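Complex shown without one protein chain; remaining protein chains in place.
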Amino acid sequence: MLRFLTRRTLGAVLTLFLISAVTYFMFFAIPQDPALLACGKNCTPDALKVIHTNLGLDQPVAVQFWHYMVGIFAGRDLPVGECAAPCFGISFDSGQPVWDTIIDRLPLTLSLSAGGLVVFLVVGLGLGMLAAWKKGTKVDKTVSSASLVLSSLQIYFLGPVVLGIFVYSTGWLDKPKYVPLTESFSGWFMGLLIPWLVMSVIFTAQYTRMSRSSMIEQLQEEHVKAARAKGMTSRFVFFRYAWRGSLIPIVTIIGMDMGALFGGAMVTELTFGLAGVGRLARDSVVLKDLPLTMGVLIFSAAFILLFNVIVDAAYAFIDPRVRLS
Amino acid sequence: MTMSENKSNTAGPDTAQAQREPDVSEPLLSVKGLTKHFPIYGGFPFKRQVGAVQAVDDVTLDVYPGESLGLVGESGCGKSTTGRLLTRLMEPTSGTITYNGQDISHANRRKLAPIRSEIQMIFQDPYASLNPRQTVGTIISGPMEVNGINPPGGREARVRELLETVGLNPEHYNRFPHEFSGGQRQRIGVARALALNPKIIIADEPVSALDVSIQAQVINLLQELQRELDIAFVFIAHDLAIVRHFSQRIAVMYLGKVVEVADRDSLYNAPRHPYTHALLSAVPNADLDADKTERIRLFGDVPSPIMPPSGCRFRTRCWKAQDKCATEEPPLVQLSGAREGHLTACHFPEAPTTEKTGPDVVLDPALVALEEKNTDKK
């Protein structure tokens, strides 16, 4: 098991390195001179040349990439300023180290994703199981058709509609904002309530359908029948025998969704006017802030890979056949 | 059909085959030292080959024109892998496969193409082995199309003829597989195998997925075809009674090895290998008065072919095993007193009878305990 996880982690690190390399070289394949971006509006040819040297752009790309990679672990002394250990460069736009900027925005994005995840997992799995338990009844039909309708909605549609109703028209709730959890729980909670609910409405539907079909499939398994033949109660069989197996496809989807959730944070954050990592990514692209774009990209990739490892560990936790083989 | 020179006589349907002298003709298909190992990867941190599933190990067999050779054994004995090697659906790790005097062990696709039409296969699962999106006509004419064969009268006429041969209505040419029952589907599979006038058919458990009453229909069909078209069969099955019924010569496999091979009389009435004895004794017999036969109950399952036991592979379950069995692999030879062509791989063979000669051999401790207790009760 430990070996398995170690191997997966090593694989993830290797993948991350490859992603970094590919994106790094891609940026240098862009015909535009990065120095020009850093130079700003009042650029003179002399200033450009200085920047060129300062950024190390006169060196071969491979050497530059090497320095970049070393910088991540050891820090770098950049001409624009000191850049401490996890150094992803310094933003052209703000002059701040990229790492600090991302860390600064991270709590919001994490709160948004994790909160959404909790809501839609609890509600989604719960409704799905309810529908499976009551298969063929009105409850099942209502839940199933509602989830079909809701899953076809999109955040950029539902978001403004909810904002329009609950914030702008009735004023029942405040406009979403981020208050750090360390400052005030209620502020944090109330500030993110609308985005959570909107996100979970959309994701819940998918999990409801998934959990329902997976549950129904498991309930037809021979071992579920065998458990009933032992005299175990329907509830026991449902929660012990069927539920556990039904989690496997769901965990797979969670793994994929966490990536989407993190990447999709951009849309959510823009919809609700929140400034998280997603917003940062979009801004960095608009401002052509190369180091920042690189940083956010590598960071997101690392996050998705981390989740892949977590999903693999979860498989092993759920299914002993994975654990022991 | 084209092999009339090998057809000795067809007067008595069964006796003619039983008495066929293998030595009269050259083997049609012959394998020597056939071995297939599937590599296993593992290790840390980088995967590498750490072992191999020794699916088939040093198997030597001959199939003569027009004969039916049975391959029996339990799961993991390598009988299906052997079948796939014989059709060259797989390439052997080592050893040679000779068809009609031509070495095809490692022949490439182009060299194999003409031979493939003469070696055909019938599969176990009549549901999985027919493409559900093709009509019966397309399925059966497929082999002709691939090989660019245009029989006189056209392919469609040939397909209708084949459908009739296997006992299906030629009008069903345009139907799809799902419109047929399991037994009928297996007939379609047989018709496909016959499309190119094969000289040998490898049938891998062709009836084990079918109901009992349907099994007999398909067996009779295959038997008829074998006689009328003089096709050689390699009949792979786990059911010893069916193999006995269908094959004139039978090879018993255990963990990738042939442990005994003989004509059916000799194998079923005078087996020498302890494993053959155990297998025969284990066959559930609908005959109620069969208690004259010996009772042998092994313990446990067949061990893994990944690390098979040293020496004789059966020794871990054998009641006659001695030190020699662990160190020395018994060769497959004709034992003294055995009939010509009856080969056995055993250091300490059993007496050539299946009748009860001594006390029961019960190796299963649970059975021993229960049976002692139950006799005490009485």
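Read from first to last, the chains carry the letters A and B; within each, the first residue is number 1.
Please note the rule applied: a contact is a pair of C-beta atoms (placed from the backbone, for glycine too) under 8 Å apart; a residue touches a chain by one contact, two chains touch by 3 or more.
One rule holds in what follows: contacts and distances are computed from a predicted model.
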UniProt protein name of the chain not shown, from "Ger(X)C family spore germination protein", "ABC transporter ATP-binding protein", "Aspartyl/glutamyl-tRNA(Asn/Gln) amidotransferase subunit C" or "Phthalate 4,5-dioxygenase": "ABC transporter ATP-binding protein"
Identified contact with the non-displayed chain, of B:E145, B:E228 or B:D364: B:D364
Touch criterion as defined above, residue of B:R249, B:R264 or B:H342 at the omitted chain: B:R264
Contact partner of the left-out chain, one of B:K32, B:H245 or B:H347: B:H245
Residues belonging to chain A that touch the chain removed from view: 136, 221-234, 240-241, 244-245, 318-321, 324
Contact set of chain B toward the excluded chain (per top definition): 14-15, 18, 74-75, 181, 183-184, 211-217, 219-220, 238, 240-242, 244-245, 264-265, 268, 278-288, 290, 297-302, 364-367, 369-371, 373-374, 377
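Basically, only the chains that are shown with their structure count from here on.
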Length of the line joining the C-alpha centres of chain A and chain B, rounded to whole Å: 55
